[in-house]
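Have a look at the structure that comes next, please.
Note that one protein chain is taken out, while the other chains of the complex remain in position.
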Amino acid sequence: MLRNFLIALVLASFGFIFYNLYNSYEPQTELTGIAAHYAENGASEVGAANLVTAVVVSYRSFDTLGEITILFLTAAIISFFLKLSKEDEERVIIHRGTSELLKTASQLLIPLMFLFGIYVFINGHLTPGGGFQGGAIIASAVVLAIMANPNMTINHNVIIWVESISGVSVVLIGVLGIVLGGGFLDSTLDGYGLGEFGTIFSAGTIPIIYSLVGLKVGAELSNILNMYQKSQKEV
Amino acid sequence: MNNEIIYSVIAIGIGSIMLIMAVIAILNNKLSVAIIAAGVVSLFASVLFLLMSAPDVAMTEAAIGSGLSTLIFFYVLNKIKRQNA
Amino acid sequence: MKETLEIIGQIFLLMGSFSLLTAAIGLLRMPDVYNRVQTGTKASTLGAILSFIGLALMTYENWVEINWVGRFAVLVVFIILTNPVSSHVLMRAAYAMKIPLSKLTTVDKLREDINNKIVEEPKDE
Partner (left out) sequence: METLELGKIGLLIGFLLVIVGFWGILQQKNIIKIIVSFTILNTGINLVMVALGYVKGHTAPIIDSSVSQLENHNVLNAIVDPVPQALVLTAIVIGFGVTALLLAYAMKLFKAKKSLEINDFNDLKW
């Protein structure tokens, strides 16, 4: 009884705060402040048509670096928690047979999904999309592969190598920004790498960094899903 | 200007579905129903993101929020069922 | 030329939305889960394809600049590939969970095939 009363009290106070916030909210009619700067100068300073990509990879790339570090840590902790013992690792569980249709379709669809994911993160500076979305699509392709063939084992070394090489490369390209550009993770390389606005070879190092981020995110999400799939073997 | 009003009406419909699904996710006793309802909330949130002209966020939410996280919930549920039996 | 194409595109869009409407009505009116998935898939696949054809005709400018038409073509291919497979897997899962068929069902080919040992029975773990 007391518990329910306390819950109601907490929710009522939250509701009061949110009600006031909602009432005092005035819809914007024009961009102001830092968003206006990004909108006006994003195209000329960074050269990316997609301003979200410009913010994620260039203006606030420290944020992204921290984010991929956190994702790496999460994947590492999950691998540590769900690690199997030797006898669990060798156990084979009998799944129900997947249908012929799914197997055949997955053979056709998985390469297409990988291709689409790569397309999404290579074109991240021109169209909606980018490293995180492309990585999620690649992880979905891995999910489809697991669904079509539940006894499949993903080679762990491939995931580890893709992840570490792309992670190190992001930092190395960031250091290249100190040498050639204005600072760590500067994507413009002193204005030389901008290229023609709106084409695929433009925006400095943004496509390269975002592709590497996409590979890293895809590998990490696949690793998490693979660990969960393997943990089913444990009794 | 007319588009704006149509979008708002669609947003109200989607939002009410989301709220009903969220309440179902919390009140229903079956875990699988709760997980599916949470996935539906994520899916409709991605449509709402698209209406609020945020296509990048909508793509991420559709792939991760309603796809991958629902899947790992079901992995955990399956394992718990297996260990219970 | 452009106006004619626009009108044809609008007709296609109308047909597509009619097909989607029948899908929605079918979801409400069909007796059991299998029929519902079947209407939902068939009619909505057709509706989506017709809508994409209509949109492609409406945004057409010239055949050199196939920006949007190409994207719609890719979308149609993806829908044709994925929609039937996903609903097939859903139905198999429903069959494995032993969700009962409607009383009006007269033919159950999967059961016959299982009895004749052509396919193995899908089982829920």
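For clarity, chains are labelled A, B and C in written order, and residue numbers in each chain start from 1.
What we mean here is this: a residue touches a chain if its C-beta (ideal position, glycine included) is under 8 Å from a C-beta of that chain, and two chains touch if they have at least 3 such contacts.
Fair warning: this is a prediction, and the values are worked out from it, not measured in the lab.
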item: Chain not shown, its touching partners among those shown; value: A, B
item: Touch criterion as defined above, residue of A:127, A:149 or A:169 at the omitted chain; value: A:127
item: Interface with the undisplayed chain - residues on chain B; value: 1, 4-5, 7-9, 11-12, 15, 18-19, 22-23, 25-26, 31, 34-35, 38, 41-42, 45, 48-49, 51-57, 60-61, 64-65, 68-69, 72-73, 76-77, 79-80, 83-84
item: Residue ranges of chain A at the interface with the undisplayed chain; value: 4, 7, 10-11, 14-15, 18, 21-22, 25, 27-31, 34-36, 38-40, 42-43, 49-52, 54-56, 60, 63-64, 67, 70-71, 74-75, 77-78, 81-82, 127-128, 130, 132, 136, 198, 217, 221, 224, 228, 231
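What we mean here is this: only the chains that are shown with their structure count from here on.
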item: Of all other chains, the one whose Cα centre sits farthest from chain C; value: A
item: Between chain C and chain A, distance of the C-alpha-averaged centres to the nearest whole Å; value: 31
item: Approximate Å spacing (C-alpha centroids) for the pair chain B, chain C; value: 22
item: Separation of chain A from chain B, taking each centre as the mean of its C-alpha atoms, in whole Å; value: 19
item: In chain B, residues with contacts to at least two other chains; value: 78, 82
item: Touching two or more other chains - residue numbers and ranges from chain C; value: 125
item: Complex contacts: residues of chain A adjacent to chain C; value: 95-97, 99, 101-102, 105, 108-109, 112, 147
item: Of all residues in chain C, those that touch chain A in their complex; value: 78, 81-82, 85, 88-89, 92, 96, 120, 122-125
item: Residues of chain B defined as touching chain A within the complex; value: 55-56, 59-60, 63-64, 67-68, 71-72, 75-76, 78-79, 82-83
